[in-house]
Structure formats: C-alpha cells, structure tokens
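Here is chain A:
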Amino acid sequence: MPPANGGFMVAAYVAAAVIYLAYTGWLYWRSRGR
Partner candidate 1 sequence: MTAIPSAERALKRGGILTAVGLLLVAGVYVRALAFTPEEATQGLAQKIFYIHAPSAWVALYLAYGIVGIFSVLYLFLKDPRLDLLAASSAEVGTVFTTVVLVTGPIWGKTIWGAWWTWDARLTSTLFLYFIYLSYLVLRSAVDEPGRRARYSAVLGILGALLVPFIHMTVYLFRTLHPMPVVLQPGRPRVPGPMLVTILYAFFAFTVFYFGLLWRRYAWARLRAARAEREADGADASR
Partner candidate 2 sequence: MRSVLAEAWTIAAKDLLLEFRSRTAFLSALVFTALVLAIFNFARDPTAVSATDLAPSVLWITFSFAGVLGLNRAFSLEKENRAIDGLLLSPASRTSLYLGKTLANLVFVGAVEAIALPLFALFFNVPLLDVLGALVLVIALATVGFVAVGTLMSSMAVNTRFGEMMLLVLVLPFLLTPVSTAAEITAKLFAHRPFAEWAPWLKLLAAYDITFVVLCTLVFEFTLEE
C-alpha cells in the first residue's frame, strides 16, 4: 500500500509551474518593447 503523499506531489507541481510561469511572464513583460 503506497503512502498517501499526493499533497506533496501537488505542492511540487504547483510550485514549479508558478516559478516557471512567473519568470516567463516577467521576461515577456520586460522585453515587450516600447
């Protein structure tokens, strides 16, 4: 019976998504041109 650690999985997936999306967004925003 595997341990119930789905919450950790969700936390990691969400955290990674937030970090990548935040950086991508920031990069686009900085470089959007005048």
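Convention: contacts are C-beta pairs under 8 Å (C-beta built on N, C-alpha and C of every residue); 3 or more make two chains touch, one makes a residue touch a chain; residues count from 1.
These made the cut because all candidates are chains of the complex that A comes from, given by their letters.
None of these values were measured; they are calculated from a predicted model.
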item	value
Options 1 or 2: the chain contacting chain A in this complex	1
Touching residues (chain side chain A, partner candidate 1) in the complex	2-6, 8-9, 11-13, 15-17, 19-20, 23-24, 27-28, 30-31, 33
